[in-house]
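Every protein chain but one is kept in place in this view of the complex.
On to chain A.
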Amino acid sequence: MIINHPILGPRDSQEFVYLGAAEMMNRPDGMSAGIEEFHEWLYHRDNPAGEHRELWYHEQGDRSWLVVTRNTLTHEISRVELARDVAKAMGRSK
């Protein structure tokens, strides 16, 4: 698979480390969330067949985190964003 890095252009997926579903970016607030909410966030996944938004880390590159939208049935990648931009768009960090 080739991941089209928003800054570096097309890169072999071997340069990346895969973490999992991008929904993990939405970690509950440790000061207010209960154990059930944390449990849901840490252990449960949608695991869809089809479009999947997921986190890839460019370990052998610029060390950026990317949000890759990829089809789990075909491996086709339709969108690649910097995780940083995605987080900002969600109103996280100024």
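To be clear about the criterion, contacts are C-beta pairs under 8 Å (C-beta built on N, C-alpha and C of every residue); 3 or more make two chains touch, one makes a residue touch a chain; residues count from 1.
By our rule, contacts and distances are computed from a predicted model.
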- Which of "histidine kinase", "Sarcosine oxidase subunit beta", "Manganese ABC transporter ATP-binding protein" or "Fe-S cluster assembly ATPase SufC" is the UniProt protein name of the chain not shown? "Sarcosine oxidase subunit beta"
- In the full complex, chain A touches the hidden chain through residues 1, 12-14, 18-21, 35-36, 39-40, 42-49, 52, 54, 70, 72-75
